[in-house]
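Omission of a single protein chain aside, the complex is shown with its protein chains in their original locations.
Order as written gives the chain letters A and B; numbering starts at 1 within each chain.
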Amino acid sequence: MKLSERLKRWDVLYFFLTNNKFKIGIGILLFFILLSVIGPFFVRYTPYEYAGAQASPPTFDHPLGTSPFGYDLYSQLIVALDGTWLVGLIGGGVATMIGLLIGFFAGYKGGFWDELLMMLTNILLVIPTIALLVIIASFLNSRSVVLESVIIGLTGWPWVARAVRAQTLSLKSREFVNLSKISGAGTLKIIMEDIAPNMLSYVFMVFILQFGGSILAIVGLSFIGLGPTNSVSLGGILQDSVLWNALILGYWWWMIPPGIVITFMVASLYFINMAMDEAFNPRLRST
Amino acid sequence: MARLLDVKEYKVYYQTLKGQIRAVDGVNFFVNADEVFGVAGESGCGKSTLGNSLIYLKAPMRYAGGNVILDGMEISRLPDEIMKKMRFEKISIIPQFAMDAMSPTKKIKNIVVDLVREHDKKMSEKDIIDLAIKRFKMVGLSENVMNMYSIELSGGMKQRVVMVISTLLNPRLLIADEITSALDVSSQKFSVEMLDEFKEKKFVSSVIFITHDISVLYQIADRIMIMYAGHVVEIGNTEDIVSKPLHPYTKLLISSLPKMGVQFSQNRLTGIPGYPPNLLNPPTGCRFYDRCPLRIDPQKCKNEIPPLVEYMPGRYIACWAYTKGNDKNG
Partner (left out) sequence: MKKYLTRKIIIYLITFFIAASLDWAIPRLMPGNPVSLIVSRFAQASSGSASQASLVTKQMFDYFMQAFQLNIPWWEQYALFWRNIFTGNLGISMYLYPEPVINIILSAVPYDILFLLPSILLSFWVGNRIGAWAARSKKADNILLPTFYILTSVPYFWLGILLVWIFGTLLRVLPMSGAFSYSMTPSFTFAFIFDYLKHWILPFLSLFIVSLGGWAIGMRNMIIYELESNYSRYMGSLGASQRLIRKYSYRNAILPQVTGLALQLGTIVAGAITTEIVFSYPGIGYILFEGIMNKDYPLIQGCFLFIIVGVLLANFVIDILYMFIDPRVRIAYTEG
């Protein structure tokens, strides 16, 4: 029993190390982490500082070109990148924590609490998050990155709660939980000792998805003009570019790089999630 | 008696990342025409893998050697296109998972028609439905069942529907895989009687009846094969196996049945200490060695696989105690 368990773990690890999706996902993610660590050393302007040449395509001085106001777009992008990580971490973290608590509780307790919490969850799922975000954000006079991240997290948890509840139900029916119950362990003890460890990998996957989802949410929110008021954001850069006719004027360096950054940042997270999914559900492997 | 099925040195492995699991590892047996051939053993002994692989060898199962001759035709390595025709028409199966063998979103009628049409495009929908209704009535189901979804049926009803579907094209050989294990005692009895009736009416010629419950075999099987850890340990007439088991494993198996009708644990034999070997790296010698109370020649038992030999006419045993030279136990 012990041996086969160990082999299984080894199997998952082995799968990770040889899985191309995992390698690519981690590779892209590391690239962006590196970019936000090393990138600032090459930032020579503040985001809204006249840096010279207006609407200049990429040059040696301005690797991502400048906007029509002479802002250095590389500087804007690097600063916005930090905010993007923050939103992912906080938004994903808050959503995962709340969803975890509610999903766990509903799935574990069952009965009345399950009914009630799941009804609430389903109701919130149906209400479009963006509409809620819009109504909240539009009435906030000043919006910090942290505040918006928390709000995004607060609207994102129903997905997590549903997934966690389903997982809890399936774990609950397994033998070790029954054994603990027979031995007279309390609810909290069972959760902490038996269910939680078994859910760690699963929760981590959910977190990754929420991380990506939060990034997409803030990008959308910033694009419609409700992004953080105190800093540059990727969605904000894109909004500026569209509002100031970058499309008609063909300033591709203004609108293309932020989109690529967002897409590949989120895609790298999804790739890692996909690799984990395949590792834990061998059936999904494409071979 | 004519042999309907002849299996020689047949091997089926499971392909996993960790290596091959040698679930069926060189089995030899035959099934006569017009008989019920029982296969018994603990769960994990390879009996179900054997049954399923004969009809539908699907990944992660992998053919690893040997021959399967059905009605004089080698079928173990047939191209899938040809084997598809054999399935259902010549060889069929009532699966272990009869409870969810039917798609929940299709009416029984559609399932029956679709499956038969795959084999006989000329048969009209009405003919297929009429045939199925006739058979349903034989097993005590009303024709309304045709318009129902599988989720509307009880466990016993599902079992009967699957039994009818599987035998609709009158296959020569039917593999019945643990068809009684999920049922209560009265449904068990009914299933066994139905199988008998189907055989009587020549809907099927022979049946391979796979079960972990020897007491059921006692009621229905003409001959019994006992499997252990991917090997055949003993084959003989039902009466002989039950009343005079020879192989040490069979002996323990029979003696662990306190009364007729009582099942032994599906997970582990209560009467025999120890576990079956890991089939990822099976021992080189007799696979029962670790748990064997006899060990007639410990050196040989541990290192050499005992061949399956015809110890008496119609009685086959794979144990060093019953091969020539060691014949002191008989």
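FYI, a residue touches a chain if its C-beta (ideal position, glycine included) is under 8 Å from a C-beta of that chain, and two chains touch if they have at least 3 such contacts.
In this text, all values refer to a predicted model and were calculated from it rather than measured experimentally.
Engineer: Pick out which of A:V134, A:L154 or A:L169 touches the chain that's been left out of the picture.
Structural biologist: Result: among the candidates, A:V134 touches the missing chain.
Engineer: Could you tell me which of B:I55, B:I75 or B:A321 touches the chain that is not displayed?
Structural biologist: B:I55
Engineer: Which one touches the absent chain: B:E9, B:E74, B:D100 or B:E193?
Structural biologist: The missing chain is touched by B:D100.
Engineer: Extract the touching residues of chain B with respect to the undisplayed chain.
Structural biologist: On the side of chain B, residues 52, 55-56, 58, 83-89, 92-93, 95, 97, 100-106, 114-115, 118-119, 149, 151-152, 162, 165-166 touch the unshown chain.
Engineer: For review purposes, identify every residue of chain A that touches the missing chain, sorted by number.
Structural biologist: 21, 24, 119, 122-123, 125-132, 134-136, 138-141, 212, 216-217, 219-220, 223-226, 235, 238, 241-242, 247-248, 250, 252, 255-256, 258-259, 262-267, 270-271, 274, 283-284, 286-287
Just so we're on the same page, only the chains that are shown with their structure count from here on.
Engineer: For chain A versus chain B, what separation do you get between their C-alpha means, in angstrom?
Structural biologist: One centre to the other, that is 51 Å.
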